[in-house]
Each structure stands twice: as C-alpha cells, then as structure tokens.
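Omission of a single protein chain aside, the complex is shown with its protein chains in their original locations.
Chains here go by letter, A and B, matching the order in which they are written, and residues are numbered from 1 within each.
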Amino acid sequence: MTYARDVGALARKDLLLQLRAGDTLPAMLIFVVATFVVFHFALPSGSSDLAATGLLWVALVFTALLGLGRAFVPEREQGVLDGLVLAPCDRSAIWLGKAIAMLVFLVAAEVVALPVFALFFHQLPWAAVVGVVLADLGICTVGTFVGAMAVATRARDLLMPLLFLPLAIPLVIGGVGASVVSGPGRYLEFLALYDALFALLCWASFEYVVAE
Amino acid sequence: MLHARRLGKRFGEKRVLRGVDLDLEHGGFLVVTGPNGSGKTTLLRICAGLARPTEGDLERTATRARIGYLGHEPLVYRELTGLENLDLYGKLYRVPERRERVGMLLERFGLWEARHQRVGAYSRGMTQRLALCRVLLHDPALLVLDEPYTALDAAGAELLDAQLAELRGERTCLVSTHDPARIEPLQTAALGLVA
Partner (left out) sequence: MSRRSASGDLPQSLEVGRTYRIPLPALAAFSAVLVTVAAVLVFFVAPNDADQGFSQRIFYFHVSIALTAYACFAAGAWKALVHLWKRDPRADLESYVAVHQGVIFGSLVLMTGSIWAKISWGHWWLWSENQLVLFLVLFLFYAAYFMLRYSVDPGPQRANLSAVYALFGVVLIPVSFLAIRLAQHFIHPIVFTRHGPSFGGWILVTYCVAQVAMLVLAYTLYRVELAGKRLDARLRELKEVLA
C-alpha cells in the first residue's frame, strides 16, 4: 500500500532529523527527571502515593509538550513543508509519519522516566503503564497535529501549550484514573475512545492545516 | 496545459494579484517578468498548486505528481544529506528506478562528491543545484520555476541553461526571472506583471 510506504518514508525522515538534531531526547530526559525532583519538594510530607501518581501525569504531559513543540520546526523554518505538500502523497501522511516519530521519542523518554519515578516515589500498577501507552497515542496524534498549527502562526511556541493543554485534559483524567482507581477498565476504555476519535479527526483534517 | 482567466489572489483585504490571464500550451515556455511585489511568486505558487486563487479560473491538466516547483526556498532539509533528501522525494514521488535517477541527477549537477554531506554544509549555489535535482527528479510534465537563476553560480547557471534547452518542446515550463534576456531564446510566450 503506497500510503503505508509514504508514512514509512516520512517517519524515517523525521526520526533521522530528530536524531541528527540530537537535543530533543536528552532535553526531555533531563526535564522529566528534574520535574520529579521538583515534585518531591512540592509534595508535603504525608502526601499520599496517589498525589505523586497524579503528578507523574503532569510530568508526562509537559515533557511531551517540550518535544512536540519542536516537531514541525524544520519544516516551517526552511519552508520544506511546501515540498512535502506538493508531493502526490496524501497530506495526512505528513502528520502520521511525524506522529510516529514523536511517539518513538516519547516512549524512549518514558522508558527512562517510569523506572525513575518508581525509584523516587513508588511502584506503578500495570494499569498505569497501559494507561501511559494509550495516552501516548493520544498525546502524539493530537500533539503533532496541534504542533503543525502552532508553527504556522506568529506566536509559535507561545501558542503550542495553549492549543495542546485543553485537549490533553481528558488524557490526564483517563491516565490518572487508570493509575489510581481499583477498577481501571473504564478509564482505559475512555483513553482508547479518545485515541480513536481524535486520530480520525486529525487524519481527516490535516490536509487543511498545511494546504490551502 | 495551463489556462487562467482573470486570476486574482488576496490575503484578507490585501490584493496581491488581479485580473491575470495566462495560456500555456503543452511544450510551451512562458517567461514571467515584473518588478518586486507584482505577484510573480504568488502566480507561480497558484500555478504549481500551492495556493488557490480567490478570483478567476485556473485550468491545469497536470496532476500533482507531474508538477515540479522551484520556489525561493530550496525545499530541502539542511540536516539531511543531499542523497537522503533526493531519496525521500524520490519515494514520495514514486520515481521508478529511484537510485539510478538520483545518482544521474547528482552527477549531472556536479553534486555527486557531496552527496553524503549534510545540505547545511553546502554553499548557496550547491543548495540551489540540489533543489534543481529535486525539481527534475520525477520528470515533471510541468516545470514551475521561480527565479531559478538567483542563487546559482556561473557553472550552475550554465547547467540550468543546458537543462532547460534539453527540456524545451518536450516539457512545459513556466519561469519567472529578473533576467529575461538569458532565456529569451527558449521562450514561446511572455507575461509581464505590473505591481
């Protein structure tokens, strides 16, 4: 299927770009660990485990935001987006390729972040990890999409959190719910619903974000 | 190949293009001239399919896969090598025998030695030559070139002259330039825009 091949070529390109730039992943790792340290001091003694779990999700969302804000910078700064838009491939492939690359980086950061969290605070239940995986999908699909929008404006990185955070609130709710509640099924289902709905919406409307 | 009637483009209330008529037949070579701010770039972007006109009609028989556009930006990634850039575009444009064609173009434009270097390290002239490779990679039926000579050095300009002469008659070209005398021998039609 040529769509899959286009997405593959674009995802590979995006991974290469991020790897070559070399600063996104280290920055995300340092940021997330630093945030955990801040949380330790932000939680007064006697705070429950649950409070720390909630803050984990704050850390994840903001770490993702850090990485996502730079997603479309090479395209906009060098105007290369025009080149991709001119190509005969479906424009949504541009979004999907980049979202996949972002997902790889976010998961890479979490592979370090989650064990560090377990070290600093407490062990995470399996449902929390599943929740993280599901939420990552939502974060990367919506975040990449919104990143493309932000980068088309004058305000750029000022706008990125404003556009992303309201959309991320349901993900945080779903994730925290899955991490703390004894019957996490409902929350995991909700996360899956969010992922499906918004992925569909992003896929259908990316064309209009990049082309006239 | 390309027909436009009363083409106009505005951004909000700002009018950039007004009442332009254009006819370009298969194999034609149309040269667009005009001072800065006359809307040359906008016109070419519309013809290439990057922008939509807000007034008038545009008829274009070439699909996206058969159009090659060169704008003010070279449209290549600085962090990737020349070869990687062309490889990416080759895949996206589904170029048959991609590796051979990429190699052939790199060689023709004198970039074969630099193919594994990042584009960020290229000179301006080399980057523009790479952009030309990108444009020609998928053998487009319609070439839309926006001031292609500007960033080229003398050697590059000669290569472009040769390339355009080769394509003339077989491919349709729409070229904007500040130096119409250079390509006058090739042109079949001219269009002058007024600010």
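We take it that contacts are C-beta pairs under 8 Å (C-beta built on N, C-alpha and C of every residue); 3 or more make two chains touch, one makes a residue touch a chain.
Please read all numbers here as calculations on a predicted model, not as lab measurements.
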Check: Per the definition of touch given earlier, which of A:G67, A:G83, A:G131 or A:G177 contacts the omitted chain?
Finding: A:G177
Note to self: Take the complete complex as the reference. Which residues in chain A touch the chain that isn't displayed?
What the structure shows: 149, 152-155, 159, 162-163, 165-167, 169-170, 173-174, 176-177, 180-181, 186-187, 190, 193-194, 197-198, 201, 205, 208-209, 212
Next item on the list: Please give every residue of chain B in contact with the chain that is not shown.
Entry: 6, 8, 10-15, 18-24, 30, 51-52, 54-55, 189-194
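Quick note on the criterion: only the chains that are shown with their structure count from here on.
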Note to self: Centroid of chain A to centroid of chain B, CA atoms only: how many Å?
What the structure shows: 36
Next item on the list: State the interface residues of chain A toward chain B in the complex, per the touch definition above.
Entry: 2, 5-6, 9-10, 13, 16-17, 20-21, 74, 78-80, 82-89, 211-212
Notebook entry, point to check: Can you list the chain B residues touching chain A in their complex?
Noted result: 48-52, 63-65, 67, 69, 71-73, 75-80, 84, 88-89, 91-94, 118, 134
